[in-house]
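Only one protein chain is missing from this complex, and each of the others stays in its spot.
Each chain gets a letter, A and B, in the order it is written, and its residues are counted from 1.
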Amino acid sequence: MNRGYINRIKDKAFGLVGLIATLFGLLILTFLIGQVFYEGYNRIDLDFIKSLPSRKPEKAGIYTALAGTVWILFLTTIFSLPLGISTGIYLEEYTKKSRFTDLLEINVSNLAGVPSIIYGLLGLEVFGRMLNLGNSLLAGALTLSLLVLPIIIVTTREAIRAVPNSLRMASYGLGASKWQTIWEQILPASMGGILTGVILAISRAVGETAPLLVVGALAYVPFAPSSPLDEFTVLPIQIFNWISRPQHGFSVNAAAAILLLLTITFIMNGVAVYLRNRWQKKHNW
Amino acid sequence: MKSTDYKIKSENVDVYYGDKKALTDINLNIRPNTVTALIGPSGCGKSTFLRVLNRMNDYIDSFSMTGKISIDGEDIYQSKIRVEDLRANVGMVFQKPNPFPKSIFDNVAYGLKIQGMKDKEFIKKRVESALKQAALWSEVKDDLKNPALSLSGGQQQRLCIARALAVNPKVLLMDEPTSALDPISTAKIEELIFNLKEKYTIVIVTHNMQQASRISDYTAFFYMGKLIEFDKTAEIFTHPREEKTQNYITGRFG
Partner (left out) sequence: MTQKNKEVCIELVLKLSGTITVLTTFGIIWVLFSESFSFFKEVSIVEFLTDNQWTPLFANKRFGIMPLISGTLLTTAIALTVALPLGLSIAIYLSEYAPKRLRLIVKPLLEMLASIPTVVYGFFALMIVTPFLKTILPNISGFNALSAGIVMGIMIIPFISSMSEDALRSVPKSIREASYGIGATRLQTSFRVMVPAASSGIIVSVILAFSRAIGETMIVAIAAGQQPRLTLNPLVPIETITAYIVQVSLGDVPHGSLEYKTIFAAGMTLFVFTFILNNIAFWVRKKFREEYE
(Lines give C-alpha, C1' and ligand atoms only; values in the text may rest on other atoms or scores of the structure.)
Protein backbone atom coordinates (compact mmCIF):
# COMPACT_ATOMS: atom_id res chain seq x y z
CA MET A 1 0.00 0.00 0.00
CA ASN A 2 1.44 3.36 -0.94
CA ARG A 3 1.05 6.61 0.95
CA GLY A 4 -1.34 8.13 -1.53
CA TYR A 5 -3.73 5.27 -0.96
CA ILE A 6 -3.56 5.63 2.81
CA ASN A 7 -4.09 9.35 2.55
CA ARG A 8 -7.19 8.82 0.47
CA ILE A 9 -8.57 6.38 3.02
CA LYS A 10 -7.92 8.85 5.83
CA ASP A 11 -9.54 11.56 3.82
CA LYS A 12 -12.68 9.50 3.26
CA ALA A 13 -12.70 8.45 6.90
CA PHE A 14 -12.71 12.02 8.13
CA GLY A 15 -15.48 12.89 5.74
CA LEU A 16 -17.52 10.16 7.41
CA VAL A 17 -16.59 11.36 10.92
CA GLY A 18 -17.68 14.89 9.99
CA LEU A 19 -20.97 13.69 8.59
CA ILE A 20 -21.66 11.60 11.69
CA ALA A 21 -20.79 14.51 13.98
CA THR A 22 -23.15 16.76 12.04
CA LEU A 23 -25.96 14.26 12.08
CA PHE A 24 -25.30 13.46 15.74
CA GLY A 25 -26.17 17.00 16.81
CA LEU A 26 -29.33 16.95 14.75
CA LEU A 27 -30.33 13.44 15.81
CA ILE A 28 -29.90 14.28 19.48
CA LEU A 29 -32.08 17.31 18.94
CA THR A 30 -34.73 15.22 17.22
CA PHE A 31 -34.59 12.55 19.89
CA LEU A 32 -34.89 15.00 22.77
CA ILE A 33 -37.75 16.89 21.20
CA GLY A 34 -39.36 13.58 20.33
CA GLN A 35 -39.22 12.56 23.98
CA VAL A 36 -40.79 15.83 25.09
CA PHE A 37 -43.44 15.45 22.44
CA TYR A 38 -44.22 11.90 23.56
CA GLU A 39 -44.42 13.02 27.16
CA GLY A 40 -46.37 16.24 26.77
CA TYR A 41 -48.41 16.14 23.59
CA ASN A 42 -51.52 14.59 25.10
CA ARG A 43 -51.55 17.14 27.86
CA ILE A 44 -52.05 20.05 25.50
CA ASP A 45 -55.65 21.07 25.11
CA LEU A 46 -57.73 24.19 25.43
CA ASP A 47 -58.13 23.69 29.18
CA PHE A 48 -54.38 23.56 29.64
CA ILE A 49 -54.03 26.87 27.90
CA LYS A 50 -56.97 28.52 29.59
CA SER A 51 -56.40 27.31 33.14
CA LEU A 52 -54.79 29.19 35.98
CA PRO A 53 -52.00 27.60 38.02
CA SER A 54 -53.00 24.96 40.53
CA ARG A 55 -51.55 22.64 43.14
CA LYS A 56 -53.02 19.71 41.28
CA PRO A 57 -51.06 18.97 38.12
CA GLU A 58 -54.06 17.82 36.11
CA LYS A 59 -55.90 21.06 36.84
CA ALA A 60 -52.95 23.40 36.36
CA GLY A 61 -52.66 25.45 33.20
CA ILE A 62 -50.43 28.02 31.63
CA TYR A 63 -52.80 30.91 31.15
CA THR A 64 -50.97 33.36 33.42
CA ALA A 65 -47.57 32.30 32.10
CA LEU A 66 -48.67 32.70 28.51
CA ALA A 67 -50.14 36.11 29.25
CA GLY A 68 -46.90 37.11 30.98
CA THR A 69 -44.85 35.94 28.01
CA VAL A 70 -46.97 37.97 25.61
CA TRP A 71 -46.60 41.04 27.82
CA ILE A 72 -42.85 40.56 28.07
CA LEU A 73 -42.57 40.08 24.32
CA PHE A 74 -44.52 43.27 23.70
CA LEU A 75 -42.75 45.46 26.24
CA THR A 76 -39.27 44.21 25.44
CA THR A 77 -39.83 44.95 21.76
CA ILE A 78 -41.00 48.48 22.54
CA PHE A 79 -37.92 49.24 24.63
CA SER A 80 -35.17 47.42 22.79
CA LEU A 81 -36.12 47.96 19.16
CA PRO A 82 -35.76 51.76 18.93
CA LEU A 83 -32.77 51.81 21.28
CA GLY A 84 -30.92 49.02 19.52
CA ILE A 85 -31.53 50.28 16.00
CA SER A 86 -30.60 53.86 16.92
CA THR A 87 -27.39 52.73 18.54
CA GLY A 88 -26.54 50.57 15.54
CA ILE A 89 -27.11 53.49 13.19
CA TYR A 90 -25.09 55.81 15.38
CA LEU A 91 -22.14 53.45 15.57
CA GLU A 92 -22.16 52.68 11.87
CA GLU A 93 -23.00 56.04 10.29
CA TYR A 94 -22.10 58.84 12.65
CA THR A 95 -18.95 57.97 14.51
CA LYS A 96 -15.55 58.48 13.02
CA LYS A 97 -12.87 56.02 14.01
CA SER A 98 -11.55 57.16 17.36
CA ARG A 99 -10.68 55.97 20.84
CA PHE A 100 -14.28 56.61 21.85
CA THR A 101 -15.72 54.41 19.11
CA ASP A 102 -13.19 51.70 19.93
CA LEU A 103 -14.46 51.88 23.48
CA LEU A 104 -18.10 51.70 22.39
CA GLU A 105 -17.28 48.72 20.23
CA ILE A 106 -15.45 46.80 22.95
CA ASN A 107 -18.30 47.74 25.24
CA VAL A 108 -21.03 46.29 23.02
CA SER A 109 -19.00 43.16 22.39
CA ASN A 110 -18.47 42.77 26.11
CA LEU A 111 -22.14 43.28 26.91
CA ALA A 112 -23.00 40.54 24.44
CA GLY A 113 -20.83 38.19 26.47
CA VAL A 114 -22.12 39.06 29.93
CA PRO A 115 -24.03 36.06 31.32
CA SER A 116 -27.76 36.65 31.41
CA ILE A 117 -27.97 36.07 35.13
CA ILE A 118 -25.72 39.12 35.70
CA TYR A 119 -28.31 41.21 33.89
CA GLY A 120 -30.72 39.81 36.42
CA LEU A 121 -28.59 41.21 39.26
CA LEU A 122 -28.49 44.57 37.46
CA GLY A 123 -32.27 44.57 37.01
CA LEU A 124 -32.86 43.55 40.63
CA GLU A 125 -30.85 46.50 41.95
CA VAL A 126 -31.55 49.21 39.40
CA PHE A 127 -35.10 48.55 38.21
CA GLY A 128 -36.38 46.51 41.11
CA ARG A 129 -35.02 48.53 44.03
CA MET A 130 -33.78 51.92 42.87
CA LEU A 131 -36.64 52.67 40.47
CA ASN A 132 -38.91 50.83 42.87
CA LEU A 133 -40.50 48.68 40.19
CA GLY A 134 -40.20 45.57 42.39
CA ASN A 135 -40.88 42.33 40.59
CA SER A 136 -43.22 43.88 38.05
CA LEU A 137 -43.49 43.19 34.33
CA LEU A 138 -41.83 46.53 33.69
CA ALA A 139 -38.74 45.59 35.73
CA GLY A 140 -38.52 42.26 33.90
CA ALA A 141 -38.99 43.74 30.44
CA LEU A 142 -36.44 46.50 31.05
CA THR A 143 -33.92 43.93 32.24
CA LEU A 144 -34.48 41.76 29.18
CA SER A 145 -34.28 44.79 26.90
CA LEU A 146 -30.77 45.56 28.10
CA LEU A 147 -29.93 41.88 27.71
CA VAL A 148 -30.95 41.69 24.04
CA LEU A 149 -29.76 45.17 23.09
CA PRO A 150 -26.31 43.96 21.94
CA ILE A 151 -27.92 41.43 19.59
CA ILE A 152 -30.00 44.12 17.91
CA ILE A 153 -27.07 46.54 17.74
CA VAL A 154 -24.73 43.99 16.19
CA THR A 155 -27.19 42.79 13.55
CA THR A 156 -28.24 46.35 12.74
CA ARG A 157 -24.64 47.27 12.13
CA GLU A 158 -24.03 44.21 9.97
CA ALA A 159 -27.12 44.93 7.91
CA ILE A 160 -26.15 48.57 7.43
CA ARG A 161 -22.61 47.62 6.54
CA ALA A 162 -23.95 45.33 3.83
CA VAL A 163 -25.52 48.30 2.03
CA PRO A 164 -23.07 49.23 -0.71
CA ASN A 165 -21.34 52.55 -0.31
CA SER A 166 -22.32 53.54 -3.85
CA LEU A 167 -25.90 53.96 -2.63
CA ARG A 168 -24.79 56.32 0.09
CA MET A 169 -22.66 58.30 -2.37
CA ALA A 170 -25.49 58.50 -4.89
CA SER A 171 -27.76 59.97 -2.26
CA TYR A 172 -25.21 62.44 -0.91
CA GLY A 173 -24.33 63.36 -4.48
CA LEU A 174 -27.91 64.52 -5.01
CA GLY A 175 -27.71 66.80 -2.04
CA ALA A 176 -29.38 64.57 0.53
CA SER A 177 -28.41 65.18 4.14
CA LYS A 178 -27.06 62.46 6.35
CA TRP A 179 -30.37 61.63 7.99
CA GLN A 180 -32.27 61.80 4.68
CA THR A 181 -29.79 59.32 3.25
CA ILE A 182 -30.19 57.02 6.23
CA TRP A 183 -33.97 57.27 6.36
CA GLU A 184 -34.68 57.12 2.63
CA GLN A 185 -31.98 54.74 1.44
CA ILE A 186 -30.00 52.90 4.06
CA LEU A 187 -32.76 51.83 6.42
CA PRO A 188 -35.08 50.50 3.68
CA ALA A 189 -32.17 48.65 2.10
CA SER A 190 -31.10 47.06 5.39
CA MET A 191 -34.54 46.52 6.93
CA GLY A 192 -34.56 42.78 6.21
CA GLY A 193 -31.35 42.25 8.11
CA ILE A 194 -32.39 44.49 10.95
CA LEU A 195 -35.75 42.75 11.35
CA THR A 196 -33.99 39.40 11.43
CA GLY A 197 -31.89 40.63 14.32
CA VAL A 198 -34.86 42.05 16.16
CA ILE A 199 -36.82 38.81 15.87
CA LEU A 200 -33.85 36.73 17.02
CA ALA A 201 -33.39 39.09 19.96
CA ILE A 202 -37.04 38.92 20.98
CA SER A 203 -37.06 35.17 20.63
CA ARG A 204 -34.09 35.10 22.99
CA ALA A 205 -35.99 37.28 25.46
CA VAL A 206 -39.01 34.98 25.34
CA GLY A 207 -36.86 31.98 26.29
CA GLU A 208 -34.89 33.63 29.08
CA THR A 209 -35.45 32.35 32.61
CA ALA A 210 -32.51 33.20 34.83
CA PRO A 211 -32.57 37.02 34.79
CA LEU A 212 -36.30 37.06 35.46
CA LEU A 213 -35.88 34.64 38.37
CA VAL A 214 -33.32 36.99 39.87
CA VAL A 215 -35.48 40.06 39.30
CA GLY A 216 -38.14 38.17 41.22
CA ALA A 217 -40.69 36.95 38.71
CA LEU A 218 -42.90 34.57 40.63
CA ALA A 219 -43.69 31.01 39.84
CA TYR A 220 -47.12 31.28 41.37
CA VAL A 221 -49.19 34.17 40.06
CA PRO A 222 -52.90 33.47 40.37
CA PHE A 223 -54.05 36.06 37.85
CA ALA A 224 -52.90 37.25 34.46
CA PRO A 225 -51.22 40.65 34.68
CA SER A 226 -53.32 43.57 33.49
CA SER A 227 -50.77 46.38 33.65
CA PRO A 228 -46.99 46.70 33.32
CA LEU A 229 -46.73 47.22 37.06
CA ASP A 230 -48.29 43.86 37.96
CA GLU A 231 -46.43 40.81 39.16
CA PHE A 232 -45.99 38.17 36.53
CA THR A 233 -44.70 34.81 35.48
CA VAL A 234 -43.63 33.59 32.06
CA LEU A 235 -43.59 30.24 30.29
CA PRO A 236 -39.93 29.40 31.03
CA ILE A 237 -40.40 30.12 34.73
CA GLN A 238 -43.58 28.07 34.83
CA ILE A 239 -41.65 25.24 33.18
CA PHE A 240 -38.77 25.59 35.66
CA ASN A 241 -41.24 25.48 38.52
CA TRP A 242 -42.96 22.37 37.25
CA ILE A 243 -39.66 20.60 36.62
CA SER A 244 -38.65 21.23 40.23
CA ARG A 245 -41.68 19.41 41.60
CA PRO A 246 -41.53 15.73 42.42
CA GLN A 247 -44.95 14.62 41.12
CA HIS A 248 -44.89 13.02 37.70
CA GLY A 249 -47.97 14.99 36.66
CA PHE A 250 -46.01 18.23 36.81
CA SER A 251 -43.22 16.97 34.60
CA VAL A 252 -45.89 16.08 32.05
CA ASN A 253 -47.13 19.65 32.36
CA ALA A 254 -43.57 20.88 31.91
CA ALA A 255 -43.20 18.83 28.74
CA ALA A 256 -46.45 20.22 27.38
CA ALA A 257 -45.43 23.78 28.18
CA ILE A 258 -42.03 23.16 26.59
CA LEU A 259 -43.75 22.12 23.39
CA LEU A 260 -45.59 25.44 23.32
CA LEU A 261 -42.46 27.43 24.15
CA LEU A 262 -40.48 25.61 21.45
CA THR A 263 -43.24 26.25 18.95
CA ILE A 264 -43.05 29.97 19.69
CA THR A 265 -39.25 30.15 19.44
CA PHE A 266 -39.05 27.98 16.34
CA ILE A 267 -41.69 30.04 14.57
CA MET A 268 -39.85 33.24 15.40
CA ASN A 269 -36.51 31.80 14.30
CA GLY A 270 -38.07 30.38 11.16
CA VAL A 271 -39.46 33.79 10.25
CA ALA A 272 -36.08 35.34 10.95
CA VAL A 273 -34.24 32.86 8.73
CA TYR A 274 -36.83 33.29 5.99
CA LEU A 275 -36.53 37.07 6.11
CA ARG A 276 -32.77 36.87 6.02
CA ASN A 277 -32.76 34.61 2.96
CA ARG A 278 -35.35 36.66 1.12
CA TRP A 279 -33.49 39.82 1.89
CA GLN A 280 -30.17 38.36 0.73
CA LYS A 281 -31.74 37.24 -2.52
CA LYS A 282 -33.50 40.53 -3.17
CA HIS A 283 -30.47 42.67 -2.58
CA ASN A 284 -27.81 40.98 -4.58
CA TRP A 285 -25.56 43.91 -5.21
CA MET B 1 -12.66 86.67 -20.74
CA LYS B 2 -12.98 88.13 -17.26
CA SER B 3 -12.00 85.92 -14.37
CA THR B 4 -15.51 86.02 -12.91
CA ASP B 5 -16.79 84.47 -16.09
CA TYR B 6 -15.33 81.16 -15.11
CA LYS B 7 -17.86 78.69 -13.76
CA ILE B 8 -15.41 76.83 -11.57
CA LYS B 9 -12.18 78.25 -10.25
CA SER B 10 -9.56 76.32 -8.41
CA GLU B 11 -6.70 78.21 -6.78
CA ASN B 12 -3.61 76.61 -5.26
CA VAL B 13 -5.47 73.47 -4.23
CA ASP B 14 -3.49 70.94 -2.20
CA VAL B 15 -5.15 67.73 -1.00
CA TYR B 16 -3.86 65.30 1.58
CA TYR B 17 -5.10 61.88 2.64
CA GLY B 18 -3.49 61.64 6.06
CA ASP B 19 0.20 62.25 5.37
CA LYS B 20 -0.06 61.38 1.71
CA LYS B 21 -0.26 64.28 -0.68
CA ALA B 22 -2.79 63.54 -3.40
CA LEU B 23 -2.94 66.89 -5.22
CA THR B 24 -0.33 69.62 -5.46
CA ASP B 25 -1.06 73.22 -6.28
CA ILE B 26 -3.91 72.78 -8.72
CA ASN B 27 -4.98 75.93 -10.55
CA LEU B 28 -7.68 75.17 -13.04
CA ASN B 29 -10.48 77.36 -14.33
CA ILE B 30 -13.44 75.95 -16.15
CA ARG B 31 -15.69 77.91 -18.47
CA PRO B 32 -19.46 77.59 -18.42
CA ASN B 33 -21.22 75.34 -20.92
CA THR B 34 -18.14 73.41 -21.82
CA VAL B 35 -17.09 69.80 -21.39
CA THR B 36 -13.78 69.47 -19.60
CA ALA B 37 -12.07 66.07 -19.58
CA LEU B 38 -9.69 65.12 -16.80
CA ILE B 39 -7.22 62.51 -18.00
CA GLY B 40 -4.13 60.84 -16.62
CA PRO B 41 -2.89 57.47 -15.36
CA SER B 42 -4.53 55.70 -12.38
CA GLY B 43 -3.80 57.39 -9.08
CA CYS B 44 -2.86 60.70 -10.71
CA GLY B 45 -5.44 62.62 -8.69
CA LYS B 46 -8.03 63.29 -11.39
CA SER B 47 -10.87 61.61 -9.49
CA THR B 48 -9.78 63.29 -6.28
CA PHE B 49 -9.99 66.65 -8.02
CA LEU B 50 -13.44 65.83 -9.39
CA ARG B 51 -14.68 64.94 -5.91
CA VAL B 52 -13.25 68.11 -4.45
CA LEU B 53 -15.66 70.04 -6.64
CA ASN B 54 -18.77 68.81 -4.80
CA ARG B 55 -17.11 67.96 -1.52
CA MET B 56 -17.64 64.22 -1.77
CA ASN B 57 -14.25 63.80 -0.14
CA ASP B 58 -15.75 65.09 3.10
CA TYR B 59 -16.70 61.51 3.87
CA ILE B 60 -13.10 60.36 3.98
CA ASP B 61 -11.82 60.80 7.51
CA SER B 62 -8.22 61.46 6.60
CA PHE B 63 -9.05 64.04 3.89
CA SER B 64 -7.74 67.57 4.23
CA MET B 65 -7.44 70.41 1.73
CA THR B 66 -5.88 73.84 1.38
CA GLY B 67 -6.46 76.40 -1.33
CA LYS B 68 -9.74 77.65 -2.69
CA ILE B 69 -12.44 76.26 -4.93
CA SER B 70 -15.16 78.58 -6.09
CA ILE B 71 -18.21 77.94 -8.18
CA ASP B 72 -19.94 81.01 -9.61
CA GLY B 73 -17.55 83.10 -7.60
CA GLU B 74 -18.46 81.56 -4.26
CA ASP B 75 -15.98 79.66 -2.13
CA ILE B 76 -17.58 76.25 -1.67
CA TYR B 77 -15.50 75.33 1.37
CA GLN B 78 -16.52 78.26 3.53
CA SER B 79 -18.47 77.27 6.60
CA LYS B 80 -21.72 79.04 5.74
CA ILE B 81 -22.17 76.88 2.65
CA ARG B 82 -24.58 74.02 3.16
CA VAL B 83 -22.95 71.05 1.55
CA GLU B 84 -26.41 69.67 0.63
CA ASP B 85 -27.22 72.81 -1.40
CA LEU B 86 -23.85 72.63 -3.07
CA ARG B 87 -24.45 69.08 -4.20
CA ALA B 88 -27.88 69.90 -5.54
CA ASN B 89 -26.09 72.48 -7.67
CA VAL B 90 -23.22 70.23 -8.64
CA GLY B 91 -24.63 66.87 -9.66
CA MET B 92 -22.54 63.73 -9.87
CA VAL B 93 -22.59 60.56 -11.96
CA PHE B 94 -20.45 57.69 -10.75
CA GLN B 95 -18.24 55.10 -12.35
CA LYS B 96 -20.63 52.23 -11.85
CA PRO B 97 -24.35 52.86 -12.30
CA ASN B 98 -25.77 53.07 -8.77
CA PRO B 99 -29.54 53.36 -8.96
CA PHE B 100 -31.43 53.07 -5.68
CA PRO B 101 -33.32 49.82 -5.17
CA LYS B 102 -36.57 51.65 -5.92
CA SER B 103 -38.73 52.27 -8.95
CA ILE B 104 -37.48 54.23 -11.96
CA PHE B 105 -39.79 57.10 -11.08
CA ASP B 106 -38.73 57.22 -7.43
CA ASN B 107 -35.08 57.26 -8.44
CA VAL B 108 -35.49 60.37 -10.54
CA ALA B 109 -37.86 62.00 -8.07
CA TYR B 110 -35.57 61.36 -5.10
CA GLY B 111 -33.58 64.60 -5.33
CA LEU B 112 -36.77 66.69 -5.46
CA LYS B 113 -38.29 64.74 -2.61
CA ILE B 114 -35.38 65.36 -0.28
CA GLN B 115 -35.60 69.06 -1.08
CA GLY B 116 -39.07 68.90 0.39
CA MET B 117 -40.96 69.19 -2.92
CA LYS B 118 -44.57 68.02 -2.42
CA ASP B 119 -46.28 69.16 -5.64
CA LYS B 120 -46.95 65.88 -7.42
CA GLU B 121 -47.68 67.39 -10.80
CA PHE B 122 -44.46 69.37 -10.70
CA ILE B 123 -42.46 66.31 -9.74
CA LYS B 124 -44.05 64.32 -12.53
CA LYS B 125 -43.15 66.97 -15.09
CA ARG B 126 -39.62 67.26 -13.80
CA VAL B 127 -39.11 63.49 -13.88
CA GLU B 128 -40.35 63.40 -17.45
CA SER B 129 -38.12 66.22 -18.61
CA ALA B 130 -35.08 64.78 -16.82
CA LEU B 131 -35.64 61.39 -18.43
CA LYS B 132 -36.05 63.08 -21.80
CA GLN B 133 -32.82 65.02 -21.35
CA ALA B 134 -31.09 61.77 -20.47
CA ALA B 135 -32.53 60.20 -23.64
CA LEU B 136 -34.23 57.49 -21.61
CA TRP B 137 -37.86 58.62 -21.73
CA SER B 138 -38.90 56.72 -24.83
CA GLU B 139 -37.49 53.49 -23.41
CA VAL B 140 -39.08 53.64 -19.95
CA LYS B 141 -42.13 55.88 -20.20
CA ASP B 142 -44.52 52.95 -19.79
CA ASP B 143 -42.54 51.25 -17.04
CA LEU B 144 -41.92 54.05 -14.57
CA LYS B 145 -43.13 51.82 -11.74
CA ASN B 146 -40.65 49.07 -12.56
CA PRO B 147 -37.61 48.61 -10.32
CA ALA B 148 -34.61 50.56 -11.55
CA LEU B 149 -32.42 47.51 -11.06
CA SER B 150 -34.32 45.71 -13.83
CA LEU B 151 -32.84 48.08 -16.42
CA SER B 152 -29.73 47.24 -18.43
CA GLY B 153 -26.38 48.68 -17.38
CA GLY B 154 -26.45 51.43 -20.00
CA GLN B 155 -30.02 52.37 -19.15
CA GLN B 156 -29.14 52.42 -15.45
CA GLN B 157 -26.35 54.88 -16.11
CA ARG B 158 -28.65 57.14 -18.11
CA LEU B 159 -31.12 56.87 -15.26
CA CYS B 160 -28.41 58.05 -12.89
CA ILE B 161 -27.80 60.99 -15.21
CA ALA B 162 -31.51 61.78 -15.27
CA ARG B 163 -31.56 61.52 -11.48
CA ALA B 164 -28.79 64.09 -11.26
CA LEU B 165 -30.46 66.39 -13.81
CA ALA B 166 -33.85 66.35 -12.09
CA VAL B 167 -32.69 68.73 -9.36
CA ASN B 168 -31.56 71.26 -11.98
CA PRO B 169 -27.83 71.44 -11.26
CA LYS B 170 -25.55 73.90 -12.98
CA VAL B 171 -22.55 71.63 -13.04
CA LEU B 172 -22.43 67.91 -13.76
CA LEU B 173 -19.48 65.85 -12.58
CA MET B 174 -18.94 62.48 -14.21
CA ASP B 175 -16.46 59.95 -12.86
CA GLU B 176 -15.63 57.56 -15.72
CA PRO B 177 -19.34 57.18 -16.48
CA THR B 178 -18.90 54.72 -19.32
CA SER B 179 -16.10 52.52 -17.99
CA ALA B 180 -18.55 49.80 -16.94
CA LEU B 181 -20.60 49.92 -20.15
CA ASP B 182 -20.58 48.28 -23.57
CA PRO B 183 -19.65 50.29 -26.73
CA ILE B 184 -23.25 50.94 -27.82
CA SER B 185 -24.31 52.28 -24.43
CA THR B 186 -21.10 54.29 -24.34
CA ALA B 187 -21.88 55.91 -27.68
CA LYS B 188 -25.35 56.86 -26.43
CA ILE B 189 -23.97 58.48 -23.33
CA GLU B 190 -21.30 60.35 -25.26
CA GLU B 191 -23.95 61.78 -27.54
CA LEU B 192 -25.94 62.73 -24.49
CA ILE B 193 -22.98 64.55 -22.92
CA PHE B 194 -22.51 66.48 -26.13
CA ASN B 195 -26.12 67.67 -26.01
CA LEU B 196 -26.14 68.41 -22.30
CA LYS B 197 -23.41 71.04 -22.43
CA GLU B 198 -25.92 73.51 -23.85
CA LYS B 199 -27.42 73.74 -20.40
CA TYR B 200 -24.74 72.45 -18.06
CA THR B 201 -21.06 72.75 -17.35
CA ILE B 202 -19.63 69.26 -17.45
CA VAL B 203 -16.46 67.89 -15.95
CA ILE B 204 -15.68 64.31 -16.83
CA VAL B 205 -12.96 61.95 -15.68
CA THR B 206 -12.04 59.38 -18.29
CA HIS B 207 -9.44 56.75 -18.92
CA ASN B 208 -10.31 56.62 -22.54
CA MET B 209 -8.28 59.00 -24.67
CA GLN B 210 -10.53 58.70 -27.71
CA GLN B 211 -13.49 59.54 -25.53
CA ALA B 212 -11.78 62.65 -24.23
CA SER B 213 -10.93 63.79 -27.74
CA ARG B 214 -14.45 63.04 -29.02
CA ILE B 215 -16.54 64.78 -26.40
CA SER B 216 -14.54 67.44 -24.61
CA ASP B 217 -13.76 71.06 -25.39
CA TYR B 218 -10.96 71.28 -22.86
CA THR B 219 -8.66 68.65 -21.50
CA ALA B 220 -6.61 68.65 -18.32
CA PHE B 221 -3.77 66.17 -17.96
CA PHE B 222 -2.92 65.12 -14.40
CA TYR B 223 0.21 63.26 -13.43
CA MET B 224 1.29 62.28 -9.93
CA GLY B 225 -1.00 64.76 -8.23
CA LYS B 226 -0.06 67.67 -10.42
CA LEU B 227 -1.82 69.42 -13.24
CA ILE B 228 0.70 69.07 -16.06
CA GLU B 229 -1.19 70.68 -18.88
CA PHE B 230 -4.58 72.25 -19.50
CA ASP B 231 -5.74 73.52 -22.86
CA LYS B 232 -8.27 73.17 -25.63
CA THR B 233 -8.70 69.50 -26.37
CA ALA B 234 -7.57 69.89 -29.97
CA GLU B 235 -4.35 71.54 -28.80
CA ILE B 236 -3.62 68.88 -26.20
CA PHE B 237 -4.05 66.06 -28.63
CA THR B 238 -2.25 67.61 -31.56
CA HIS B 239 0.36 69.92 -30.07
CA PRO B 240 1.01 68.99 -26.46
CA ARG B 241 3.54 71.32 -24.91
CA GLU B 242 4.76 68.90 -22.28
CA GLU B 243 6.65 65.72 -22.99
CA LYS B 244 4.73 63.83 -20.29
CA THR B 245 1.44 64.70 -21.98
CA GLN B 246 2.83 63.62 -25.31
CA ASN B 247 3.98 60.31 -23.85
CA TYR B 248 0.64 59.66 -22.16
CA ILE B 249 -1.61 60.42 -25.10
CA THR B 250 0.50 58.35 -27.43
CA GLY B 251 0.18 55.45 -25.02
CA ARG B 252 3.76 55.24 -23.87
CA PHE B 253 2.63 54.92 -20.24
CA GLY B 254 -0.59 54.86 -18.32
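Going forward, a contact is a pair of C-beta atoms (placed from the backbone, for glycine too) under 8 Å apart; a residue touches a chain by one contact, two chains touch by 3 or more.
Computed from a predicted structure; not experimentally measured.
S.K.: Touch as defined at the start, partner being the missing chain; which of A:L75, A:L146 or A:V198 qualifies?
M.R.: Here the residue in touch with the unshown chain is A:L146.
S.K.: Which one, A:S51, A:S166 or A:N269, makes contact with the chain that was left out?
M.R.: A:N269
S.K.: By the contact criterion defined above, which parts of subunit A meet the unshown chain? Give residue numbers in ascending order.
M.R.: 7-8, 10-11, 14-15, 17-19, 21-22, 24-26, 28-29, 32, 35-36, 39, 82-83, 86-87, 89-91, 94, 103-104, 106-111, 113-122, 124-126, 129, 146, 149-150, 153, 177-179, 200, 203-204, 206-210, 213-214, 216, 236, 239-240, 243-244, 251, 254-255, 258, 261-262, 265-266, 269, 273
Criterion: only the chains that are shown with their structure count from here on.
S.K.: For the complex, which residues does subunit B have touching subunit A?
M.R.: Touch residues, subunit B against subunit A: 54, 56, 59, 61, 84-89, 91-92, 94, 96, 98-101, 110-111, 113-115, 160, 163-164, 167.
S.K.: In their shared complex, at which residues does subunit A touch subunit B?
M.R.: For subunit A paired with subunit B, touching residues are 96-97, 164, 166-177, 180, 184-185, 188-189, 282-283.
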